[in-house]
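The complex appears here without one of its protein chains, the remainder shown in place.
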Amino acid sequence: MQLSLEAKRRRMKRVIKDHASAYAFLLPYLIIFSIFFVFPFFYGLVISFFDWNLFSPEETSFVGFDNFRRIWFESDGIYYRYFWSGLKNTLIFVVFSVPFLVLIPLILAALIDNEPKGYKVFRTILFMPTVLSISSVILIWKWQFYTNGGFINSVLLKLGLNEIPFLVSQPWAWISIIAVTIWWTMGTNMVILGAGLKNIDKTLYEAAAIDGASYVQTFKYITMPSLAPQMLIVMITTVLASFGVYGQPDLLTNGGPDFSTTVLMMRIRPLALGTNANPGIATAMAISMGLIMILVSIVQAKIIKRRGDA
Amino acid sequence: MKKISVLLLILTMSLALFACRGGNTPTPTEEGGKMSLKFWNSLTGADGSVMRQLIAQFNQEHLDEIEVIETFTNEVDYYTNINLLVPMKKGPDVMIMHSYLVQSYANTGLIEPLESYIETSGVDIKSSDYIEDIFNSLYFEDELYGVPLDVHTVGIYYNKDLLEAYDLEVPTNRSEMIAAAKTVQTGEKVTNAQFWGLPLSSAWPSEWVFTASLYQNNGIEIDENGDPAFHSPEGVQALKAVTDLIHVENLSPLNLGVDQDLFMFQTGKALFHIQGSWMLNSMIESGINFGVLPISQMFNLSDTTTKNQIPVRSHTFVVPKPSVEMTDARQEAIMTFVKYLGDHSYVWATAGQIPASNIARATSEYQALPYHAGFGDLNNFRISAQSPYFHQAYSPVYSRVTAAMANKNYNAELLLSAAVEEALLLLQEARS
Partner (left out) sequence: MAIRAVQNKRKTMSFIVLLIVSILWLMPLVWGLATSFKTPQDISSNPTSLFPELWTLEHYQGLFNRPDTPVMRWMLNSFIIAGSYTVLYLIIVSFAAYAFSILKFKYRDQIFWIILSTTMIPTVINLVPLITMTIDFGWFGSWLSLIIPGLGGVFGMFLLRQFFLGIPYELVESAKIDGLNNFGIFVKIVMPLSKSAFLVAALFAFMGNWNDYLWPLIQFSGVDASMWTLPVGLSKIAGTYNYDYGLTMAAAILAIVPVVIVYALLQDKIIEGVARTGIK
């Protein structure tokens, strides 16, 4: 169909107006984001190419990719050791914590969605730990894990079992850290998934019930696909948060036993801020970790998109 | 809908305006001749309150001349603040630093040498007024970088009632201590299975305990080059002396976490407890009838010349690289403050610290304090070896001490050499 000049002009006006409108909506956020996130990001990128002296800036020197080379490849260096052991421990935590941190809230949110008696109370209780600060969480939990008087071991003793030194031996150290993390953080995902569940049209469920679908079938073919947008954000943010884990291994097990729970953030932090700071190395580690996280997120997003389309 | 958005907008605007108001950073000024000083420290909690008292007292007595504005941060984050803000000229005028970090900060240039300050100010601060060894340890490359406020150490708190009940004397050396602990432990365990003679947490203050043992077994932390020197026969002995109490003498259960041993002592479930002088008030509040005995001669496995030595650390006054113009008047104010606090540190002593100032310790107020003498003879105090890279060279041993205390079948050689290896890598990095 041939558009008249008038129509073409009108269409272009609308396109421009649409774009202008889009930018108007985006602008406030983009401005603030650029100033306070993008700029520091590039700043950090730049630092990673320098041997940056925090205390005597005049002694800073350009080293190109040397910081990255050291943490990735210099196998007899201390930073290599810190980076790879830290990364390994972080990955262990991510792999073992994320499934629980997604499935448990999903199940609980689904149960709450059935609206049994008192579900509002249950929801509040399950969410409450999320509100605590990390130091409060550790204060509450650390004593429970101790031998010689800790609550959990007292129960074990009463049951006739041996005490377990939760915080000083493996695999119990990891189990303790993950258990505390679940208790503390699963509320966030539970709320997000719960909101997503509430948005699902109940008539769909009724139709499925009339067709004779079981609970599991309904869940698999109706609930989960409808929940895809929320699942995406839950999966990605949980993985990202797990990568950045810091407080629990630091305060609960002090990175032990034998540095086996010393995660990457526990290496980055002191290098960025501590008395023996090496900001160039710290940013190189942080950027490396970020790149890995981006990779993981892309893969995740692709998988979820594919599932959602199915 | 429109009404709500308008309301929200107004609310936001007013909140934001209110928010802008916040944060009047008191800028040190010299208006009307009154000097305003910013003072930072990491003294929080109950003993922190004593410091607040002392500062209020100072401000009161210097009403029209000097005002000290104090900011305190908990220790974990304190050095983060310093490291980030002093280079950005947002630091304080004077601050407190732990003695074992003074050399390191002097080396990086973040703190100032003080002799010129003392001279310019004309304030009477001289080494003979302070514990000599402590004062001398604050020199780096022949310049003085700090003035000590206090020394603190660990001692052995003991349960007086229990010692009396078992008709025992206060132990003066290791074998007496072990014997006493065993006697009471055997006796008490009949009725109370959870009683222990000398419970030891593997986490804290294990670094102090190991250092005491190292000294008393004639070991040293670092050599004259600043390299780790604790992996020696003396070091192995030192480790053994600590871990034997748990694994051989069976005076403590395994895997005690932080403060588990403290609580046991405070509820009468332990005879001895090794703990810092800073916990003194906590002990008093617990209601236990306790005494303090020095840690001397408790860890030497043979008769050494150093068996009496007691490790100490010091809270030290330092002056960071200035964030504002360092006029003569400001230098005088800072030094006046430092001297005053030193002379009056018998007030600070009530928080459980031992004044570094000889003047303060000579006061009747200090002499009247009942427990402080129990931490030992000043002549036996030994401060950590001085090197700008002390932390890198020595601290890797701490986690290995914990590992040894937690594991009956530990391999001393393996652990100590692992610590040395890590230390050397850190040193290599730091020195480059």
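Letters A and B name the chains as they come in the text, with residue numbers starting at 1 for each one.
As a working rule, a residue touches a chain if its C-beta (ideal position, glycine included) is under 8 Å from a C-beta of that chain, and two chains touch if they have at least 3 such contacts.
Worth saying up front: this structure is predicted, and the values here are computed from it rather than measured.
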item	value
Residue among B:L84, B:V236, B:I359 or B:A412 touching the omitted chain	B:L84
Footprint left on subunit B by the chain that the document does not show	1, 5, 8, 11-12, 15-16, 18-26, 38, 40, 42, 44-49, 52, 69, 71-77, 80-81, 84-85, 88, 90, 92, 258-260, 262-263, 266-267, 276, 278-279, 281-282, 285-287
Absent-chain interface as seen on subunit A, which is shown	18-19, 21-23, 25-26, 28-30, 32-41, 43-44, 47, 54, 108, 111-112, 114-133, 135-136, 139-141, 143-144, 146, 149-151, 154, 183, 188, 191-192, 194-196, 198-199, 201, 206, 209-210, 215, 229-230, 232-233, 236-237, 240, 244, 265, 268-269, 272-273, 279, 282-283, 286-287, 289-290, 293-294, 297
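Here is the rule we go by: only the chains that are shown with their structure count from here on.
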item	value
Between subunit A and subunit B, centroid-to-centroid distance (C-alpha), Å	37
Partner subunit A, residues of subunit B touching it in the complex	79-80, 83-84, 87, 101, 104-105, 108-110, 194, 202-203, 253-257, 260, 391-392, 399, 402-403, 406, 422, 425-426, 428-430
Parts of subunit A lying in touch with subunit B, wherever the complex brings them together	54-57, 77-79, 81, 142-143, 146-149, 165, 167-168, 254, 256-259, 273-278
